[in-house]
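For reference, the structure discussed in these notes is given below.
One protein chain is absent from this view; the other protein chains keep their places.
The letters A, B and C name the chains in turn, as written, and every chain counts its residues from 1.
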Amino acid sequence: MAQASIDDLDLVLMTMAKTIVDNADYFAHLDSIVGDGDFGYSLRNGWEVVLSDYDGFDHSSAGALLKKVGLTLTSKVGGVSGPIWGTAFLRGGVAAGDRTELAPEDVIAILRAAITGIMARGGASLGEKTLLDALVPATDSLEAAIGDPALQGDHGAAALQRAADVAVKAAEETKGMLAMRGRAAYTGERSIGSVDAGATAIGVILQAISAAWREKHGK
Amino acid sequence: MAQASIDDLDLVLMTMAKTIVDNADYFAHLDSIVGDGDFGYSLRNGWEVVLSDYDGFDHSSAGALLKKVGLTLTSKVGGVSGPIWGTAFLRGGVAAGDRTELAPEDVIAILRAAITGIMARGGASLGEKTLLDALVPATDSLEAAIGDPALQGDHGAAALQRAADVAVKAAEETKGMLAMRGRAAYTGERSIGSVDAGATAIGVILQAISAAWREKHGK
Amino acid sequence: MKKFLNDPKQFVPEFLEGIQLASDGALKYEPKYNLIYRADMPSDSKVSIIQGSGSGHEPAHTMIVGKGMLDAACPGDVFAGPPVDFVVETSKLMNSKMGILHIVNNYTGDRAAFEMGRELCEAEGLRIETLLVNDDVAVKDSTWTVGRRGVAGNFFVIKAVGAASEKGADLDELMRIGNKVVANVRTMGIALSSCTPPTRGTPLFEIAEDEMEVGIGIHGEPGRQRTKLVPATEIVDLLLNAIVPDLPFKDGDEVALMVNGLGGTTIAELYLLYGIAHKKLAAKGIKVFRSYVGEYCTSLEMAGAHISILKVDDEIKDLLLAPADVSIRIF
Partner (left out) sequence: MKKFLNDPKQFVPEFLEGIQLASDGALKYEPKYNLIYRADMPSDSKVSIIQGSGSGHEPAHTMIVGKGMLDAACPGDVFAGPPVDFVVETSKLMNSKMGILHIVNNYTGDRAAFEMGRELCEAEGLRIETLLVNDDVAVKDSTWTVGRRGVAGNFFVIKAVGAASEKGADLDELMRIGNKVVANVRTMGIALSSCTPPTRGTPLFEIAEDEMEVGIGIHGEPGRQRTKLVPATEIVDLLLNAIVPDLPFKDGDEVALMVNGLGGTTIAELYLLYGIAHKKLAAKGIKVFRSYVGEYCTSLEMAGAHISILKVDDEIKDLLLAPADVSIRIF
């Protein structure tokens, strides 16, 4: 894997924003099965603003950029997702600090900080059928790739693709889980049998980021 | 045509009652097309009571019997139909007086009194798409039969059948009429193209009476 | 049909009993005549104000029996005016030395029952006057002798005469006030869905996902026209364009503005319509004196709304602001 610049971070964040806006109906639909059907729209409310205001954000460091995204999500996204995603980006931003280049280890540290923030904010652990169930295994996979000689030499494209595939598979596996957090938890046993909306969204977003990354950096 | 006894009147009234109760859904459905869909149920509310209490009614004369039916309908039937049908039977009862045998001319006089009562109560004239548009031509047909040699000799069965057929045909013709009375009138031009519920009910009832009459008196 | 019901035929009696039980003794219930009446009435120092009409329009009219509103309501079945007997027995039970006021919405059935009932009561010496409500501008053609229907404007008539009656107004005075309100109120409605009378069990009419019924009544009878569903702002235009020129309401007028829900429309949508109507009237120089947003006269669970506008003067304003106390309250 390789260094990531602010330019790379722009690519990742813009890809995320577009993917979320484009999939708002789909994500909301997933949330309607055992939830209340607002997830995609809530996220879109924030990411639309990220998309339109992005050029004006402070680009002086990865931390500044991530924190600004976090603040935007916190102020525009309602429901569970506002505090969860907002906290994730704010904590990620703090971990990134004033770096303008991110080593692979920095990326992992940012993701771990985001995960810790989500857990603190929402009280969820792994296996409780939330987005953590895709985000954590994907992060684990990415971390493992750092030391894997087979996954070097393409500027991280292969490692990212593997992490995205892990996320999709893990999201699929939330089907068997009993929801313990969020609105889906109220349905008890009935939550078993459908995938978690947040976890699925993580898979979809990581696939889009991986494709964009390969487009830019892949050989 | 022939004399009608109290026994015959029982047959007519019981047939009416059963026909109305059995067709309540159908009549209500007809009223739902350009009306408010209660006609059959409103009538049923009254005729169910006629059916169950009939044996206890004063059977001493045709007038007493008809007036009691009129009072029952007046007290149990809501909507336009209560006052209209109640008035018809009350006025018919007054015309019948204390007779215990009705000559054909008496039957016509009773029907004419009922029609005048309906017109006074509801203000409707012929051609305004109400039950009058079936009841009046049927009464005309019955009156004409009194002097028609071809329709004698079967205790009035043929005359009654012809009147019932006239009613059915006349009810069918209300399709082309613009409703000028009752709720259907509010729909204006849209009332054209569907039959009037009240007129159709008159046709159905007269057919049932004719069949019952032939069963008893026909050769 | 998806309703909270036991036997559909017992729908009306069962909800009437609920009204009585919820009233904490303020109302009495006489099942024989579907009759809900004030426990403290009749009184010889107050005209008795009575409405019949069909059921299915709740809260009208059984849930607006109370101090400052109706003294009694004796509805028929769903969408059927009361049988004559109900009118007669209710009037006798509510008889007052000051007389009885029948408030009748202008439908042939209601009129006929109340005319017959009045005749029978007058023969027994009761003194009765009849106030006809006919506020629906959707019924345009004056050659139809049935005339306009009474719809949501009925609430204002009852509110005004109810308040005046509490202050001791006699029967003639109530007729004057009631007729003044009737002369100054205009209403028109739109339906987005049909409704299902319990006895019938199926919707009264079919309507496509992209259609609306313009000029709907309150009994599920079709309106004057079916058109494509348009945005809320256009719907308000359409209704105001029918209502405003009819009286006409003019620059400088003060009005009470009602957005009445037909049963299945959320109160949020009613407030959305209200906001649009309020601003459009303001642009015409018509000032809203008081707002009325919610369900006043419904067609079961039909989705839809009426806009109703009453031109007010100082007398009507006072009567609208006077206190009233009925079953439907939120506190």
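The definition used in the following text is that contacts are C-beta pairs under 8 Å (C-beta built on N, C-alpha and C of every residue); 3 or more make two chains touch, one makes a residue touch a chain.
The structure presented is a predicted model; accordingly, all values stated were derived computationally and were not measured.
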Using the touch definition from the header, name the shown chains in contact with the chain that isn't displayed.
A, C
From A:63, A:93 or A:122, residue that would touch the chain that is not displayed
A:122
Full-complex contact with the absent chain, from A:9, A:28 or A:114
A:28
Can you say which of A:79, A:104, A:137 or A:203 touches the chain missing from this structure?
A:79
In terms of residues, what is the contact footprint of the unshown chain on chain C?
2-6, 11, 14-24, 55-56, 58-59, 63, 159, 192-193, 209, 212, 229, 231-233, 235, 263-276, 278-279, 288, 290-296, 298, 300-301, 303, 305, 320, 323-324, 326-331
Footprint left on chain A by the chain that the document does not show
25, 28, 32-38, 41-42, 45-46, 74-84, 86-87, 121-123, 180-188, 190
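By definition in this document, only the chains that are shown with their structure count from here on.
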Can you check how far apart chain B and chain C are, centre to centre, with Cα atoms defining each centre and the answer in Å?
33
Note: chain C sits from chain A at a C-alpha centroid distance in Å of 55
